[in-house]
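One structure coming up, written as structure tokens, with questions to follow.
With one protein chain held back, the other chains of the complex are shown just where they sit.
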Amino acid sequence: MTANVLLFWEAASSVAGEVNAFFVCMLILCTVVAVGIASFLIYCAIRYHRKAENELGSQTRYNIPAETLWTVVPFVLFIGMFIWGAKMYFDIVRPPDNTINMYVVAKQWMWKVQHPEGQREINELHIPAGRAVKLTMTSEDVIHSFFVPAFRTKQDVLPGRYTTIWFAAQKPGKYHLFCAQYCGTSHSGMIGWIYVMNPREYQAWLTEGAAEGSLASTGEKYFHQFGCANCHNFTNQGRCPDLRNLYMRPVQLTTGQTVLADDSYIREKLRDPDAQIPWGFASNVMPNFTGIVSEDQIVALISYIKALGPAPGTLEPASPGAAPGPYGAQPAAGATGATKAKSQLETR
Amino acid sequence: MIEPLSRKSYTFAWLGLLGLVLLNTLIAFLNLGPWNMIIAVGIATVMASIVAGFLMHALYDSKVVRIVLAGGVIWFLIFVSLTLTDYMTRGWLGVPGK
Amino acid sequence: MIETAVVQTVKKNYLTEKQGILSWLFSTDHKRIAILYTFSITVFFFLGGFFALMMRLELLSPTSWLVSVGTYNKLFTMHGIIMVWFFLIPSIPGTLGNFLIPMMIGAKDLAFPKLNLLSWYIYMLGGLVTVYALFRGGVDTGWTFYTPFSTSYSTTYVISAAVGILIAGFSSIITGLNFIATIHRMRAPGLTWFRLPIFIWSMYASSMILVLATPVLAITLLMVAVERIFQVGIFDPALGGDPVLFQHMFWFYSHPAVYIMVLPGMAVISEIFPAFSRKPLFGYKAVAFSSIAIAVIGFLVWGHHMFVAGESAYSALAFSFLSYCVAVPSAIKVFNWTATMYKGSVSWDTPMLYAIGFVGLFTIGGMTGLFLAALGFDVHVHDTYFVIAHFHYIMVGGTVMAFLGGVHYWWPKVSGKMYPEGIARLSALVVFLGFNLTFFPQFVLGYLGMPRRYAAYPPEFQMLHVLSTAGASILGVGYVLPLCYLIWAWHYGRDAGPNPWRATGLEWKTESPPPTHNFEVTPIVTAEQPYDYEAMKEELQLV
Partner (left out) sequence: MSETATLACREQFATPEQQRETSSIGMWIFLASEIMMFGGLFVAYSVYRLSHPQAFQEASAHMDILLGSINSAILLTSSLSLAFAEHSAQAGSRNLLAIFLIATMLIGLAFLGIKFTEYYEHYQQHEAPGIWFDATGPHASGIQMFFVFYFVMTGLHAIHMIVGLGILFALLLRTMLGTFTAEYHSPILFGGLYWHFVDIIWIFLYAIFYLPGLHK
């Protein structure tokens, strides 16, 4: 039980302290109100207890000042709670720049994690302390939910779509990972551990397990295996877009709209190639890879495209300013991951 | 008691409705981009109001009836607008995936 | 001043007017239909309670020991389905609402008595289809039927359960329709809107939701069934569908459904407080309008079930704000009930004990709702035991307490007999303590991160789970006791007389049990305000 209480207060991520603070403040406020109401109820029940069988109470019906008071005061307090809750929400869900980007593919009933360096883990996740880690997540079957109580954060993992979660663990340790969204028979078995390590130990762990090369290099393998390279072969003959310098850049579509070439866009191209055709390209050219490429392979391909970097002759790498899209905060993070992965590619 | 409308006014309402079906169909042949859907549903709403107002006598019935009808329509609008708010505002606030 | 003329003594009442089982099964008398409902919901309550008890026993140990993981999933699904659709939603409207609405407004019956009987049959049909699904092997989707698990992955009897709920939904719609039409057009002469008891206002608000939300549930479950039968992807992303849309449609019904469940509870409590304080309900108009406000704003907040489900951040902000708005009318009600006791003549009879318990538990349930409406906090506690504890404080601590309080309050009217006061007070206490022991530890569990719907869990949570299970067994005793002594009292209780509590309201102006047509002469209401205890003075002096 004492261990529980310790865990209770453990602020294991950068946002956990704020959640605890909110909880404590709310707890104090609500306890005061609840105790107040309860005492008043008990006081009235005793003080005004019926003495004679034919007794009547006072016949007061309204007291407008009192009623106004207990309408306005709660409302003002509620607005305060809303504002604090909303502020905390953006602290929790908006990732900082410069995150380590990993991919999570959930399926009944396991968590599969892919590190950019190529490590794969199942129901375990090793991360360095003090660094912000961003997970791009999807599911192969039903809805799951990535929940780390010690980090005070959670995000549903949906099939057919990417959602993201981020956290910066504060101190080394071992923390529970739960699936919080009911996902079928072994829902309660879809649990794992997050291992937060010292940065140095983490580096050691990374080098120990780096057997099959980076995620981007795996992606390159698939890029050839699935025949992507036959068309997207960088010669830019006009049939297929050049994928260099694509990631996190705005793409103009045939419809005239502009979309950001983020993870979701690239994933969508494999699933429904003709949905958002870039300007100047024809539809019905690219085959549909639904059912052919798995979610795991898609994230590898995305990492490869991310690592492809700028086109020859383009001096500047993808910079945050170049992407005025809704995910304005991401490119820097993406670029960091990309350069890291790219350097690994080049060393091969 | 609802006073009956004359057969003549029913016939006029019917002719108006047929005219609006024709109008709606003809407009649909023009490519107006997103306006196509807005106009189609708009004309349909006008037609529905004619049916409700005259053929269903909502205009002549008691106030409660009009409140109930308005309630149904307003609740549907609440449903559709708050649901679409989610879909149309994805990505507005710079939170990835939201 | 409420004038009624009970001239001759009535020999026959609604219970003795006709005899035989068929006279019950084909009765269109709202009072008899209320009794039919009481039987059915009692059966479903104890069935759902049995599943809950099995779950609590399973959770005694961190590993799965009593039932298999799959069975546990079916247990919580069936517990949810039966408790929500076959107990909570029809509980107070079907029993007390049916019995009291016509009596409180001085009518002979509801507007559509045949539809009323039909709604009971439809409800029973829905119940039977659901029980059929249960006997074929149950359902394991959770009562929320989240897609794509329910449409493409579950191998259990999802369609039967969905169809059962869909059928029961039509029963809800008919009941709501009947109540609204009755309240609008069947009131006794002189009974204007602001002379109505708050019970009627709250039931009216609840009926609004029944009529406007339930059809959306019907169509959503129909789509789930269509998707399962024809293997087309309405909500399955593999076929171009969107599982989040299912959640929008489901919660558009299911959040207002929370208010369908709790507004009737508030209706009962708003009657008990004045009657046992011998004082008009404080702030009548504010309480009346807050019921309507809850019904309306309650439709605007469903997105708070989806803060981490992938809805847009903008939408989440809007839904969070609206959720705080819906808390205001609830707070107004709590303060007004409390103020009703101030300077009253407070008795400690069982209904009042339940009512005081209700306010305490509903306050805790409501205030933990404020935690959950905070966006950033919900991210942590969403889908944990914190949520479980929160809504059980509202549903069980609120609605079930109110239901039991109401049953005791109107028992003399329904049966003509008094229940045994001593044991009733004791069992009210047992329910209150058992309830808190069951569900308070779950708040702690939730903040510690225990996710809901887990058959097995990490061992550090065991202590709190054991406490909760201990509470559940006490709570179970607290629920069986009233069943026993109320059945006893039906036969052996002492005669109650028309108005044992010296309460106001038209239902107390007629015999107990009431005659088939409720009133010998249609009452004419001349009192300017409801809860007119000034007019009771004469009657009280006679005691």
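Just so it is clear, A, B and C label the chains in written order, and each chain counts residues from 1 on its own.
Please note the rule applied: a contact is a pair of C-beta atoms (placed from the backbone, for glycine too) under 8 Å apart; a residue touches a chain by one contact, two chains touch by 3 or more.
The structure displayed is predicted, hence computed values, not measured ones.
Looking at the complex as a whole, the chain kept out of the display touches A, B, C.
When the whole complex is considered, the residue among C:Val131, C:Ile198 or C:Leu212 that touches the unshown chain is C:Leu212.
Check C:Leu47, C:Ile173 or C:Val334 against the missing chain and you find that the one touching it is C:Ile173.
Of the listed positions C:Gly80, C:Gly97 or C:Gly241, the one in contact with the omitted chain in the full complex is C:Gly241.
Listed for subunit C, the residues touching the missing chain in the whole complex are 102, 107-113, 173, 176-178, 180-182, 184-186, 211-216, 218-220, 222-223, 226, 229-234, 239-242, 245, 248-249, 252, 517, 522.
Of the residues in subunit B, those that touch the hidden partner chain are 1-2, 4-7, 10-11, 13-14, 17-18, 21, 24-25, 28-32, 36-37, 40-41, 43-44, 47-48, 51-52, 55-57, 61-62, 64-65, 68-69, 71-73, 75-76, 79-80, 83-84, 87-88. Although one chain is not drawn, its touching partners on subunit A can still be listed: residues 272-275, 283-284, 288.
By our rule, only the chains that are shown with their structure count from here on.
With chains as nodes and touching pairs as edges, the resulting graph is complete, every pair of chains being joined.
Compared on C-beta pairs in contact, A-C and A-B come out with A-C as the pair having more.
Every chain gets a centre from its CA atoms, and the centre nearest the mean of all protein CA atoms is that of C.
The geometric centre of subunit A is 40 Å away from that of subunit B, both derived from CA atoms. Touching two or more other chains at once are residues 91-93, 95, 97-98 of subunit B. Chain contacts: subunit C has residues 244, 310, 313, 316-317 touching two or more partner chains. Taken together, the subunit B residues at the contact with subunit A in this complex read 91-98.
Contacts from subunit B toward subunit C in the complex involve residues 64, 71-72, 75, 78-79, 82-83, 85-87, 89-93, 95, 97-98. Considering their complex, residues 1, 3-4, 7-8, 15, 18-19, 22-23, 26, 30, 33-34, 37-38, 40-41, 44-45, 48-51, 53-63, 66-67, 70-71, 74-75, 78-79, 81-82, 84-93, 108, 141-143, 145, 147, 149-150, 152-156, 158-161, 163, 176, 178-189, 191 of subunit A touch subunit C.
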